[in-house]
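As you look at this complex, bear in mind that one protein chain is not there, while each of the others sits in place.
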Amino acid sequence: MSLVEICFWALSFVTLVCALMTVLSKNPIFSAIYLLICFASIAGHYLLLNAQFLFIVHIIVYSGAIMVLFLTTLMLMNLNEETEKHKPAIARIGAVVAACILGLVLVSAISKTALVLPQNSGAVDIGAIKVLGKILLNEYFYPFEFISILLLTAMVGAVLLTKKEHKITIK
Amino acid sequence: MKTLTYTSFLGIFCLVAELLNLRKLLIPLVVLGLVVIGGLTYADLNAESASYFHDMLRTDKFSVSFSLLLLLITALIVSLGQNFFKEDPSKLSDYIAIIIFALCGGIAMVSFANMAMFYIGIEILSISFYILAGTNKKDVKSNEAAMKYFLMGSFASGILLMGITLIYGASGSFNLGDISLYATARNADAIFFIGIILILIGLLFKVSAAPFHFWAPDVYEGSPMLMTALMSTLGKVASFAAFYRLFSICFSISYDTYGWVLSVLIALTILIGNFSALRQESFKRILAFSGVTNAGFMLMAISSIYGKMEGPLFFYGLSYSLATIGAFAVALYVSSVTKSDKIEAFNGLAYKRPLLSALLIFAMFSIAGIPPFAGFFAKYFLFAEALKSGHFWLVLFAIVNSIISVYYYFKVVFALFAKSEQTFEETPSPVYVAVALVAVALLIIAGVAPGLFMPF
Amino acid sequence: MLLLIFILPLLASLAVAFSGKALSKWVAFGSSLVTLAVTLLLYSNFHADAAFVKEWKHSWVASQNLNFYVVVDGFSIWLLLLTNFLMPLILLATFKKEIKKANAFYALVLFMQFGLNGVFLSWNGLQYYIFWELALLPIYFIVWLWSEEADKAVRTRTAFKFFIYTLAGSLFMLFGFMYLFSKSPSLDLQDLYQISLNSNEQIILFACFFIAFAVKIPVFPFHTWQADTYRVAPTAGTMLLSGIMLKMGTYSLIRWLVPIFPDGAAFWTPYILVLCAIGIVYGAIIAIRQDNLKNLLAYSSLSHVGLIAAGAFVLTREGFNGSLAQMLAHGINVVGVFFIAEIILNRTGQLSIDTLGGIRSVAPRFFTLSLIVVLASVALPTTNAFIGEFLLLFSLYQYNTWLAVVAGTSVILGAVYMLRMVKKVFLGNVSNRTQSFADLNWSETVVFVALIAVIFVLGLYPKLIFDTAQPVFETILQTASR
Amino acid sequence: MSLLLNILQVVPMQYYLMVSAALFSIGVLGVLFRRNAITIFMCVEIMLNSINLLLVAFSTYHNDSNGQVFVFFVMAVAAAEVAVGLAILVTIFRNIRSVDIDDLKALKN
Partner (left out) sequence: MTGLYILILSPLVGFLINGLLGKKLPKAVSGALSSVAILVPFFIALNFFLGFNSGTQVKIDQDVYQWISIGEFNIGFGLLLDQLSSLWLIIITGIGFLIHLYSVSYMHDDEAFSKFFAYLNLFVFFMLVLVLGNNLLITFIGWEGVGLCSYLLIGFWYKNGAYNDAANKAFIMNRIGDLGFLIGIFMIMFYFKTLHFGALKEALGSVHVSHGLIIAITMCLFIGVTGKSAQLPLYTWLPDAMAGPTPVSALIHAATMVTAGIYLISRTDFLFLQAPETMTVIAVIGAATALFAATIGVLQNDIKKVLAYSTVSQLGLMFLALGVGAFSTGVFHVLTHAFFKACLFLGAGSVIHALHGEQDIRNMGGLQKNMPITFLTFLISSIAIAGVPPFSGFFSKDEILAAVFEHNKVLWAVASLASLLTAFYMFRLVFLTFYGNFRGTEDQKHHLHESPWQITVPLTVLALFAAIAGVMGLPEIVSHHHWLKSFLSPVLTPNPHAGHAIGNSEEWMLIGIATTLALGAISYAFVKYISKKELPAAEGTLTGFSNLVYQKYKIDELYSFIIVQPLQRLSVTAYSLFDKVIVDGGVEGVAIAVMSIGKRVRTIQTGNIGYYLLMMVLGIASILAYVFLK
């Protein structure tokens, strides 16, 4: 077992366990922490897969932006206690069963695949910033610009929804 | 291409307009802009198909005609906004901007040539809708609608995205052309088919097909009425166009994988939509379930791979949207008077507001598929083509169900003539009347001369 | 001229819709007279050439190979004549009445005329179907909104039942057309006449079409909408329904059903004829004890039309011709009898025949004219219905003796219920409801006289019908035996 | 860097698929299992991350950068979704003082 393999297994183990803990923790704060670790381990995967740029972006976006957003909201709403009631037992069992079925079906369906690595692969550094940048601003220029609309929408929307109402009466 | 760009700029203009203090003129300007963009787009209708930006977008007859349809829908709904946002003018530009952005998403969805554009388009549309569903902030129902929509929508996006990923994994590309080459040329890998199924499921969610339809009735009911109209028209048409575009280009060769499932789901969708609508009291909810049923009908376009379905699908989308907008325009007036979206709210409208009632009746007839309205031809074209693809039992089933559906469409008509104390003394806003009039007029024109609206 | 026949009513309908209430009835009546004149003008062509055919074709939706195709031939001209002849009379019949929202009412009636004429003229399946539905819409509203039934819930229910019943039937027909379209280059009738389908397809599609027609005609057991609807509808609506609208069904049996699906017809004919025979007797038996006049007439109509429908399936010249003759006769007579009901309803306010009586004493003219109409409807020789009934029973006899005997009992039962009706309504001593019964005024007399004139013309000189229709039926017979 | 060695030559692609599928399923489980809307959002993020992981793996597998570019878009979308989702959550919280999705029962049947 090479080092890489050990890394892979270790990271995968951490990822899955942390994800599971995220799901199972009663306290949302703990969930968030586990999620953070989970994201970090995924970042490790990215490194392992030679996607250096994505590694960085991932850390920034998820660990930096998204997790902060989550935690802020949690704090804002003062939900850091174990307030969450469980769903009724039947719903939880249903949830577990359904998810397990989905997982099993997905895994068994995927296991039918016969992906074999092509021989000539692995020569170019596809994850390098330079390479990605070129692609992003050439081929994917339009989606790249277009995604700004998405972000703009989200921004405007978030503001629209969260802004406190000022009483305006026009009659 | 230019449609999308210009529309994006129009959306940004809306945001800027707030700064320029153009609030009063905003809606006319936007409608004007949409019309201009429509005109520019129309010029491309008969142009050769072309691809832009490294094959991110492809304009062809399909994309142009659906873009026009989306523009028309948006223009009508934005016009309705003139009155709808009266009480909340400070946020007018935000609302309009988001609607226009949703339109951008929709246009991307009808003209994509790459999964990236497809995905981003869907997400823009969806996120806009999440926001719009929740815009009535004080109303718990609106909050709930937004939440339900958001949770389920993002979940479904995940499924869809998983599908795209698996397709990419199998084919090594996000380009539709490459994917279809992969599907045609080689013995595709198992994950390719899983990808197809997951994309299918994701899109079935977006078009609110059973068993992924649960969000639709609740969201439609909870959202502000204008937004309901938008979602059930713009959202549905764009999703179907994307659905059709993706599947007809890439996946129809793999029909055997999903064909049977799709047929069963179509039947299920029609059935559930129809039967659920029967005993509803809320106008919005009836239209929501009717939307589910109609989604079932339109899905036949996806599952009929041997027919030329662009035309029927377009026509169906057109007639369905126009009828829905027409109906909502009247309902907006009624709910503004009665503060209720129940069917009873319409009681007695026919005696006080005969014109509006007639328009509503026509709209309902059209959705129910009664000639001479466009809805009839829509159903006819769609079913006839589906029959050509051998969907004998499915069409028969659909027909039987459209008989049942008449009941709930007519429930509205009955209400119009029922006795009531409501006097409807408020004069309806001319905008509502005009929009309903335009929509119904188009329905009749399209019903009398369907050829005019069959660009294919 | 061909297009004029149905465009005129459409234009008139729009004109009436926006005209004043007082004016509307005159505009409607005038336009219906003009339409009648145009139809007669068209008919005059047939004198020179019995096999005259005139057509007008225009591409409608090119991508779907859909044409707007209008044809008049020796068969359809008669239905057109019937429609456009009855229309002014039906309008005239409403003259005495106070109608709320009169302009909307007359607009709907004229719109219905548009639809009816379209049905009889259509030569393309989809176009035909559209007109078929167009004719349904206005009558639905007429039945519902202008009903004389006091209970609002009842009328809504009844009208809707009628609507959804017939719509359900016709949607099956639509399905049939869609399927045909998937097998045929176009839905033009001549293409459909040449279509080749295997016998399973024919059997199923035949059933689809038949349901549509059977509901509209109505053939037992698809009739349960009928009596209620006739009763609830305003009488003008009942006249339209029974006089013209149900002829759409019987006309279509011959024009659309039998020739397109010969194998289907061969398969279903025995069952259908049995249904028809049951309906004939069944309707007559029920009519015997009905108290409500309109109910009685409705069931009598059920009995009569069963025979018309049966005639279409025997696949003989006599059957077709008899069917046509009886369509015309029934159309005229049933309008006549419902007009009697209308007059009675107008003057006494109700239709229970047990409470009437003695009208003959106070309104002798009304009695005499009514009696003639009633006698025509029991198919007394020299009236129009006799020709049809004779030919139809004869053609039924050609198919099966016992069927003819069973159906023939309607000859007896018809006399039983009609004479009972005459007795209870007109004869005997005046009751307190009838003592102030006014005799006919001029407009009512005109309606009766016109109807009676036609009753005798067609009864004594039915050759008029057969001469023009026979060539058409010959073609249909050939097609049906392909 | 010497790490240019393709990891997939050591760890087969199928493993990534499995891990990803498992992660995805855990995300689904979370969505179904929890009542707290925020936690559910987190679980959706887990799902999206499983997809990202898979995309990167496929990208490596195909030796093609497009997959990694797509991850950008996914991240952007995820960020936007979270922003909007949390905004919606805030509006709900303001109204009903709860983020429990089972408390949302106004719309049904």
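Order as written gives the chain letters A, B, C and D; numbering starts at 1 within each chain.
Basically, a contact is a pair of C-beta atoms (placed from the backbone, for glycine too) under 8 Å apart; a residue touches a chain by one contact, two chains touch by 3 or more.
These numbers were taken from a predicted model, which means no experiment stands behind them.
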item	value
Interface partners of the hidden chain - shown chains only, full complex considered	A, B, C, D
Among B:3, B:157 or B:276, the residue in touch with the chain that has been omitted	B:276
Of C:61, C:404, C:440 or C:454, the one touching the omitted chain in the full complex	C:404
Option from B:197, B:267, B:413 or B:440 whose C-beta touches the chain left out	B:197
Residues of chain A in contact with the chain not shown	87, 91, 94-95, 98-99, 101-102, 105-106, 108-109, 112
Residue numbers in chain B that touch the chain omitted from display	147-148, 151-152, 155-156, 159, 190, 193-194, 197-198, 201, 205, 211-212, 214-215, 217-218, 257-258, 261, 271-272, 275-280, 404, 407
For chain C, residues in touch with the removed chain	161, 165, 221, 223-225, 227, 282, 285-290, 317-318, 321, 358, 360-361, 368, 375, 380-382, 387, 390-391, 393-394, 397-398, 401, 404-405, 408-409, 411-412, 415-416, 419-420, 423, 426-429, 460-463, 466, 470
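Going forward, only the chains that are shown with their structure count from here on.
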item	value
Between the pairs B-D and A-D, the one where more C-beta pairs touch	A-D
Computed distance of Cα centres, chain D from chain C, in Å	67
Distance between the centres, which are taken as Cα means, of chain D and chain A, whole angstrom	4
Multi-chain contact residues (two or more partners), chain B	116, 120, 123, 127, 130-131, 134, 137-138, 146, 169, 191
Parts of chain B lying in touch with chain A, wherever the complex brings them together	4, 8, 11-12, 15, 52-54, 56-57, 86-91, 94-95, 97-98, 101-102, 104-105, 108, 114, 116-117, 120, 123-124, 127-128, 130-131, 134-135, 137-138, 146, 169, 189-191, 194
Footprint of chain D on chain A - complex, ascending	2, 4-5, 8, 12, 15-16, 19-20, 22-24, 28, 31-32, 35, 38-39, 42, 45-46, 48-51, 53-54, 57-58, 61-62, 65-66, 69-70, 73-74, 76-77, 79, 84-87, 92, 94-96, 98-100, 102-103, 106-107, 110-111, 113, 115, 117-118, 121-127, 131-132, 135-136, 139-140, 143-144, 147, 150-151, 153-155, 157-162
Interfacial residue positions of chain D with respect to chain B in the complex	17, 24, 27-28, 31, 37, 40-41, 44, 47-48, 50-51, 54-55, 58, 61-62, 64, 66-67, 69-70, 73-74, 77, 80-81, 84-85, 87-89, 91-92, 94-96, 101, 104, 106-108
